[in-house]
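Every protein chain except one is present and positioned as in the full complex.
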Amino acid sequence: MEKIIDKARILIEALPYINEFKGKIFVIKYGGSAMKDKNLKQQVMKDVALLSSVGIKPVVVHGGGSDISKLLQSVGQESTFVDGIRVTNDDNIDYVEMMLSGKLNKQIVSDINYYQGKAVGISGRDGGMIQAVSLEGEKDGMSRVGKTVKIDASLLYTLLDAGYVPIVSPLGVDENGKSLNINADEVAGEIASELKAEKLIYLTDVDGVLDDGKLISQIDSKGASALIENGVISGGMIPKVSYCIKSNVSNVHILNGTLEHSLLLEIFTQEGIGTKIIK
Amino acid sequence: MEKIIDKARILIEALPYINEFKGKIFVIKYGGSAMKDKNLKQQVMKDVALLSSVGIKPVVVHGGGSDISKLLQSVGQESTFVDGIRVTNDDNIDYVEMMLSGKLNKQIVSDINYYQGKAVGISGRDGGMIQAVSLEGEKDGMSRVGKTVKIDASLLYTLLDAGYVPIVSPLGVDENGKSLNINADEVAGEIASELKAEKLIYLTDVDGVLDDGKLISQIDSKGASALIENGVISGGMIPKVSYCIKSNVSNVHILNGTLEHSLLLEIFTQEGIGTKIIK
Amino acid sequence: MEKIIDKARILIEALPYINEFKGKIFVIKYGGSAMKDKNLKQQVMKDVALLSSVGIKPVVVHGGGSDISKLLQSVGQESTFVDGIRVTNDDNIDYVEMMLSGKLNKQIVSDINYYQGKAVGISGRDGGMIQAVSLEGEKDGMSRVGKTVKIDASLLYTLLDAGYVPIVSPLGVDENGKSLNINADEVAGEIASELKAEKLIYLTDVDGVLDDGKLISQIDSKGASALIENGVISGGMIPKVSYCIKSNVSNVHILNGTLEHSLLLEIFTQEGIGTKIIK
Amino acid sequence: MEKIIDKARILIEALPYINEFKGKIFVIKYGGSAMKDKNLKQQVMKDVALLSSVGIKPVVVHGGGSDISKLLQSVGQESTFVDGIRVTNDDNIDYVEMMLSGKLNKQIVSDINYYQGKAVGISGRDGGMIQAVSLEGEKDGMSRVGKTVKIDASLLYTLLDAGYVPIVSPLGVDENGKSLNINADEVAGEIASELKAEKLIYLTDVDGVLDDGKLISQIDSKGASALIENGVISGGMIPKVSYCIKSNVSNVHILNGTLEHSLLLEIFTQEGIGTKIIK
Amino acid sequence: MEKIIDKARILIEALPYINEFKGKIFVIKYGGSAMKDKNLKQQVMKDVALLSSVGIKPVVVHGGGSDISKLLQSVGQESTFVDGIRVTNDDNIDYVEMMLSGKLNKQIVSDINYYQGKAVGISGRDGGMIQAVSLEGEKDGMSRVGKTVKIDASLLYTLLDAGYVPIVSPLGVDENGKSLNINADEVAGEIASELKAEKLIYLTDVDGVLDDGKLISQIDSKGASALIENGVISGGMIPKVSYCIKSNVSNVHILNGTLEHSLLLEIFTQEGIGTKIIK
Partner (left out) sequence: MEKIIDKARILIEALPYINEFKGKIFVIKYGGSAMKDKNLKQQVMKDVALLSSVGIKPVVVHGGGSDISKLLQSVGQESTFVDGIRVTNDDNIDYVEMMLSGKLNKQIVSDINYYQGKAVGISGRDGGMIQAVSLEGEKDGMSRVGKTVKIDASLLYTLLDAGYVPIVSPLGVDENGKSLNINADEVAGEIASELKAEKLIYLTDVDGVLDDGKLISQIDSKGASALIENGVISGGMIPKVSYCIKSNVSNVHILNGTLEHSLLLEIFTQEGIGTKIIK
């Protein structure tokens, strides 16, 4: 009996967090290892369904990584990367888009719906949401890699207002209607900024921002800028952290997505489990 | 670490119940011992705040019992009861009403608001909500005891639609504007029926409906009728149970309000802890 | 026949006032002698019901005065006042609140409803409306006397938008959920300022602001300031008058509430019968 | 002072009527002598403005009678009537319509607006409101006299919902877009029926329905049917009375429009001054 | 078959214009020759109906010219003009208004409705829309000619929001409720400015602004100002053009209303057929 009462106590502990975040928008970037393991994937989807059920408004942006490479391999194409960006052009863009918008996006949708969420999968082409330009000029061979020019958030608001969880595949569209492959971290950040999100959460493969091997639980944007300058924060972590520094996003969280229920633990407990960058 | 993940798992377990009951109205009758113990009172108020925070729409109807007797005693009046009903007349109605609508009602309001709920205390006189007639004719000396004639639920809907938790003091008003003291069990039942509530929950001093000392976890209204006929259900339990049998209420629950978090446990766990009467 | 046509002419005279004030908020402080005489009370309630029926939005704030003293006496407590403020502490706050929120408030509600108004009684604790702090520090023994810190008007707007007349009992709540007794003049003024009321009307025991025994019919806030400085306006009249000078209220009226229908006469006739302070 | 308080008492007497009729639709047929006398006209317009200001929704249908004849005379045309209906055809319809929709209609509009109402003048051609057929076939020479086929009330609802008082000129439109002159009593009745009006009020030149010279204050539709059969009610009074008997209108009132403020007196006093036919 | 496919191609050509102008307000001044020829009139009304059916919000302001003169003649009055303005006073204002608001206005309404539009005819007196002052002081004998003081656009918005096409007769009302005859070009311009119209279109008897006999297709407001200064734009063309220069109107168009479908051609083709003045 005491054990069952403990359950109630844990629910009650969540009360202040639910009240604080109700009606707020959380943009969640989901990719990497957390997306590969089937069991982990289910935990994440359950977490998203719970956030939505208590009145938080999650928007999920997903990546594709290894699944795209596998598909390309099956049709005899190699995957090449420059500066961590997949070389995407007319030869492979269709496969990239099919995997992202046709397979991974819809799987996430069905998983969340299975846990009683109400998810809808869209890509940046839908409703002309992500207007982008090709990187062709800047980076050779990257004719179908895009950079976000403008987010038209009206479709997102339509879905959020109707209680849906938008699942966004990171494709944009250029002025001729051509699709462009965009870095999912960037898409998540730009959408979060346009929506003035309460939280932008990156589910990564690492525990958070580490300083000399030690996790930094919380840091403000000034402190984060300093860590970027002195090189503690580097590589792909820089753009993630920067969305808190220079955009409309209130908080950025860097979490280890391979840790079970990391999303819930970061949001619904005092300590959190990753790094939180505050404005 | 495993312990903290367990917390997340418990939150996830609540997911199907939250989704099932979101937007539904629960009328909760709160009185007796659960209202006397200060610690217990706080548990109940936290539970109500949590229900509200996850999107359920609770309406609380409270009684007054022993506090009224104490107040009367302090002004030199004795409390007398006939068939379990307090003898209420022009001599004591003001004290009865002051204790119910002026002290107990507002304390419950502030307690729930302290736990971040948004409670508003009203009595059946407000907005002409509970129209009643005096029992004078039927029961001698009961000139200020009332019987519900009609519930005008518009004020309740106004408050619920704006996200408030209505706390109802069990006073009604007759056609001349006079206040009448009404049994709180009856008020809860009549309101639940008028609101077509999903659940009518009685927080009592017993574990539920007992058959030969054994708790009945669930029973349908047909079975409940049989138990009334053969005397297993008797006394004050009869009218409570009857609101499921003869009104617009989907489920009636009889719980032990002196058990910590009994409200949450009944609603958010598979087994429940009291008796559930289903239509 | 001519007499009956005169009735129609009088109705027609009210037309420009109705059109001018339709949809505007009037905060009415009601207390003192006007509240003691049963017949007068009914006239005031009829007036409020009429204002509401022609589309004006009245909010009534009431006091308690002598009724509280009587209740305290009946339980053997004395009433003491310092600077016109009732000494309120843990010993008597419950009685103060019970009389105000439990008896007087609900009687006003039922009276207005009897004249076909739609009144709802609340106190400053409901919906966390009046957030206050104890005067303890400032005034000895005044642990349960409060000073308004912030008005959260959302509950008032919810009720007004739904066509209800809010009747406000002058209790506030501190950050721990404890009730505090607040001067009703102050509560009326603070609510009027927060609601940006068209009129703040004090129903008092005097005819208005008197200069050398002569009633001042109208004065602007500059003139009023001068009269405060030279002592013509003094005592409890100062804070009343000041709500026009330093807040969001357009006009403050000081009326003799013991004069039959003074409310209607001030609002619906050219001359008025009390003092009107204009911005 | 007592005299001024009497004014307030008279306002208070109107309270139950205002509450009873607020939001209800009154269709008022206005014509005959009440429309000719300039002073009387102003009284009627004030009455309509007052009804509107207290929340009643008046719709005014006007006739034209003698003004049309005068205009025709000025262009050298004679007015002829058959069975009380003006012979209207291609020769005179333009003059009929110009006087009704162009002069009388707009004068009523400006008069009501002068008394702070918000009137809008339309004819049955606007928004295709009154669809009619020519009486040509039935009555010789009546090619531009019409009979109502269907009322499309959407324009009326648009204006009423926005707080306007619609003033209706009794012209209809046939399926080819041609205008037809329709009896104003009929237009008022058909509109009242389509709007399910609370009251249909005819401002006539007589005191009401007379039985042997004596005014009948109130009669039900059954009684009215009997009076029609035995000839007490006859001529143009029959169709007026009939709208209560056979349509969606709750009450029909026959008033003497030449009596000052007859409209207000009928609506806001217990006795009334004309004949009220109830369903 | 090819011919029928051409039809579809022409519809498709209209697509970008429909998308550009959907939901925008176009104020169309309609008068002169385009209003006299019955066939032309039907073309204009069809054009207006089409604009409305594809989601554009037209407001039509009409003149009266020769029809008024004819009516005055039939009652033995002469028409005199000073500076192109009809001398209007107490002797003839009724005839002016009857022709404009009673005949021409309602004919336009029925014509548009015949082509499945939803038109409603009003004058500037309705809803107190056009508040004006008499030119009496400025111009002798012009006691009933008016100048616009203020446009109250609420009635127009009410009608536009409900999907109606307002047809406006150019009468205004002074502060005593008297009607005043106002130049229709001015009424169109003032209404367009108050509504912040996308387009203000004058259907005139000439092809547009001519420079040395050659049509100017498009000119900006600076260029237009220059042409006014050097006398190329002169007379009645000056005020029309000026509404683009000094008001809230985005574009003014001067078209030849006697050219079939000039309205559609100007709006739905690349070249247009008249003069377009852009801000």
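Each chain gets a letter, A, B, C, D and E, in the order it is written, and its residues are counted from 1.
What we mean here is this: a contact is a pair of C-beta atoms (placed from the backbone, for glycine too) under 8 Å apart; a residue touches a chain by one contact, two chains touch by 3 or more.
Computed from a prediction, not measured in an experiment: that's the story for all the values here.
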What shown chains come into contact with the chain that's not displayed?
A, E
Considering the complete complex, of A:G65, A:G121, A:G257 or A:G274, the missing chain is touched by A:G121
Across A:I85, A:V133, A:L155 or A:I278, the one contacting the chain not displayed is A:L155
Where the unshown chain meets chain A, residue by residue
71, 74-75, 94, 97-103, 105-106, 109-111, 113-114, 118-123, 125-128, 154-155, 158-159, 162, 164, 171, 173, 176-179
What chain E residues would touch the chain not displayed?
4-5, 7-16, 18-19, 22, 46-47, 49-50, 53-55, 115-116, 260-261, 264-265, 268-269, 273
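Definition applied: only the chains that are shown with their structure count from here on.
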Compute the shortest path length in steps from chain D to chain E over the network of touching chains.
1
Nearest whole angstrom, what separates the Cα centre of chain A from the Cα centre of chain B?
45
Touching two or more other chains - residue numbers and ranges from chain B
none
Determine the shape of the graph in which chains are vertices and touching pairs are edges (line, ring, star, complete, other).
line
Got a list of which chains touch which?
A-B, B-C, C-D, D-E
